[in-house]
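In this view, the complex is presented without one of its protein chains, the others remaining in place.
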Amino acid sequence: MPEETFRERVYTIIFHSDTPGGRRFDVILLWLILLSMLSVFLESVASVRKEYYPIITAAEWLFTIVFTIEYILRLYSYPRRFKYFFSFYGIIDLLAIIPGYLGLLIPNLQYLLVIRALRLLRVFRILKLTRYLNEGDVLKQALKASMYKIVVFLATVVTLVTIVGTMMYVIEGEKNGFTSIPTSIYWAVVTITTVGYGDISPETSLGQFLAGVLMIIGYGIIAVPTGIVSAEMTKASQVALKPCPKCNNLVSPAQARFCSNCGEPISSSQPSA
Amino acid sequence: MPEETFRERVYTIIFHSDTPGGRRFDVILLWLILLSMLSVFLESVASVRKEYYPIITAAEWLFTIVFTIEYILRLYSYPRRFKYFFSFYGIIDLLAIIPGYLGLLIPNLQYLLVIRALRLLRVFRILKLTRYLNEGDVLKQALKASMYKIVVFLATVVTLVTIVGTMMYVIEGEKNGFTSIPTSIYWAVVTITTVGYGDISPETSLGQFLAGVLMIIGYGIIAVPTGIVSAEMTKASQVALKPCPKCNNLVSPAQARFCSNCGEPISSSQPSA
Amino acid sequence: MPEETFRERVYTIIFHSDTPGGRRFDVILLWLILLSMLSVFLESVASVRKEYYPIITAAEWLFTIVFTIEYILRLYSYPRRFKYFFSFYGIIDLLAIIPGYLGLLIPNLQYLLVIRALRLLRVFRILKLTRYLNEGDVLKQALKASMYKIVVFLATVVTLVTIVGTMMYVIEGEKNGFTSIPTSIYWAVVTITTVGYGDISPETSLGQFLAGVLMIIGYGIIAVPTGIVSAEMTKASQVALKPCPKCNNLVSPAQARFCSNCGEPISSSQPSA
Partner (left out) sequence: MPEETFRERVYTIIFHSDTPGGRRFDVILLWLILLSMLSVFLESVASVRKEYYPIITAAEWLFTIVFTIEYILRLYSYPRRFKYFFSFYGIIDLLAIIPGYLGLLIPNLQYLLVIRALRLLRVFRILKLTRYLNEGDVLKQALKASMYKIVVFLATVVTLVTIVGTMMYVIEGEKNGFTSIPTSIYWAVVTITTVGYGDISPETSLGQFLAGVLMIIGYGIIAVPTGIVSAEMTKASQVALKPCPKCNNLVSPAQARFCSNCGEPISSSQPSA
């Protein structure tokens, strides 16, 4: 067996978490990410920044340099570099270091380093917490299955807030805080989603009446996306399918005694709970 | 074959989107609508209006005139004019140009031109995005099926906010912002829908207690419309069944070619959508 | 056939809406109730009250006297007076006139005349809108079936807001608006129900953190009552039962070919949709 090259060793440690070295690497990475996010949070607090500015800046640069080296090593060791570069995780890894350098040119941009939060996703995957990701897939599929319905729902909401927002702009006018149609649409979104900041609120009787109607509509249509997802989830959790032994058609042993495609008898060894 | 008249040619271009000319017409229309809405939005922003008033006014008049010509052509070319005039789209097409002219007489009314947003609905239909409209129909049917329940629910909410609103007017009084019963009912709607602007809020102990009870009731009954729609959707997404001709077992002709109980072939005359 | 006495005639007109006279009476009553509520609303608006005080007061007294006469006639004509007096509608009819007289002694109490809104319930029933009341019964049963779960849920919410409210009182203190434990509990209810007036809001870091946790909990547990009612409704809308011809046991013809109690074959004439 030939000796492992340096590049292969790096690859194993960085990308394979089922070796002792890889596991140690992942745990260290997890802590580095959390610490680097903490330092970004702390820098943004004025009182902390005044007191500890040099230390925090030093820490942030340290994390950015470490993550840059890690990124270069990943790019160096991965067999097909382009594939990694354009992969989901490759892009996140890059985005997690760029704001550190851009912060030198444009102030405040270094705060976007919190995008490192997305890197935690990989650690999740690596630490064998795939069960959680699987559940995430179930959620994703339920959302995907109701995609069309959700698009229709969102289009309805957008049309509604556009028209109601404009009506409120005409009714309330600039003196009551509805300073422009975009602002009024913002108000309509704040209202229909039941957030209700109160930074803008209707003051004329007609405006309050229209706002009340919008609220009750919003209260009613919040039922729609919930209904969509509930129905999808109920369906998803009811259907436990397996392929027909003869024609590979998916059937539910809990509900069928014959394949609904070819008529082959189906054995229902263990009924789904 | 006789030569196509001008009127027929116009009809084909405007109403038929399956010809190259019709398709081009629809795409141009889509952009014109979006641009005209943008110009209405921009006019309402004070700083933009001050700077670019002549340009924006000119643009709005241009759009209004173009849409007026389009409306006349539609009316001219459609075989049965009255039917178009009183159709859903005919009314929207008319409403989309009227505020432009009324804005000359009554200030601010031109903003209602955003009603053009509804015209986008037709473009949706034309661009073969009918799948989305079908899903919209499913939503509409689910809402229609639970119509009675929703009316009962709304009547309950209206009665509740009327009585609680009046009680709060008596308890809190005009000095705490509950200036009249209609205003107090507005407050009750803001509260029960969990919007909660905070422009009016109770300040006496008894008022805060009653408000708290109203909130928890509101929080509880938000479950009701959601439950209604969820149940309706779950039912709708469970496929229409018919009995197997041999064993009477209920099967779904849309999904099964053989009865899952006895293996009898099932004819799927019209599969449910 | 003996002549109808005066009392019987009154009874027929007031309580039987299936005669022409009864129907006319109900329609007039509906309008009187709506008008009397409008006059109460208008009296509460300061500008209207200043201008039209004598007219509105006169109108209110007129309505109160008319409803008092109606109440006396109901009591007089109904065969079993005590039964009417203590019935649901009897109590509402009485409550709908009392505040008018009490308003002479205690100011502002006349506003409670809006309790007349509840009288509309009877008109609903009378006008043969019973379909709506039936649907209301379905809702009531679904709520009743999940009674225990809802009580447990409410007890959890009350315990949670008590403890979190007190913690916030200790953390934020009186200087940040959390002036007492009852007020802090009020704040916790405002927050957990996602109403969020903003009249009281945390200002310390620890308080904001705890508030954030409470919000996410509230956001999560709003799912619980909805889930309860959805499940109940789904169940209610799925089960369409009829009695077994042999043993009267309730079975679902859509799902069963034999009675699950005695084994009698069940004919499934029309499968439920």
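Chains here go by letter, A, B and C, matching the order in which they are written, and residues are numbered from 1 within each.
Keep this in mind: a contact is a pair of C-beta atoms (placed from the backbone, for glycine too) under 8 Å apart; a residue touches a chain by one contact, two chains touch by 3 or more.
It should be emphasised that the depicted structure is a prediction, and the values quoted were computed from it without experimental measurement.
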{"item": "Residue of C:F41, C:Y111 or C:Y169 in touch with the missing chain, whole complex considered", "value": "C:Y169"}
{"item": "Chain not shown, touching residues in subunit C", "value": "148-149, 151-153, 155-156, 159, 162-163, 166-167, 169-170, 173-174, 179-182, 184, 191, 194-198, 201, 205, 208-209, 211-212, 215-216, 218-220, 222-224, 226-228, 230-232, 234-235, 251, 255-263, 265"}
{"item": "Absent chain, residues of subunit B that touch it", "value": "194-198, 226, 230, 234, 249, 261"}
{"item": "Residue numbers in subunit A that touch the chain omitted from display", "value": "37, 40-41, 44-46, 108-109, 111-112, 114-115, 117-118, 120, 131-133, 135-136, 138-139, 142-143, 150, 154, 157, 182-183, 185-186, 189-190, 192-199, 222, 225-226, 228-230, 232-234, 236-238, 254-255, 257, 268, 271, 273"}
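Here is the rule we use: only the chains that are shown with their structure count from here on.
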{"item": "Whole-Å separation of chain centres (CA-atom averages), subunit B against subunit C", "value": "29"}
{"item": "Averaged-CA centre spacing for the pair subunit C and subunit A, given as whole angstrom", "value": "41"}
{"item": "Shared-contact residues (touching 2 or more other chains) in subunit A", "value": "194-198, 226, 230, 234"}
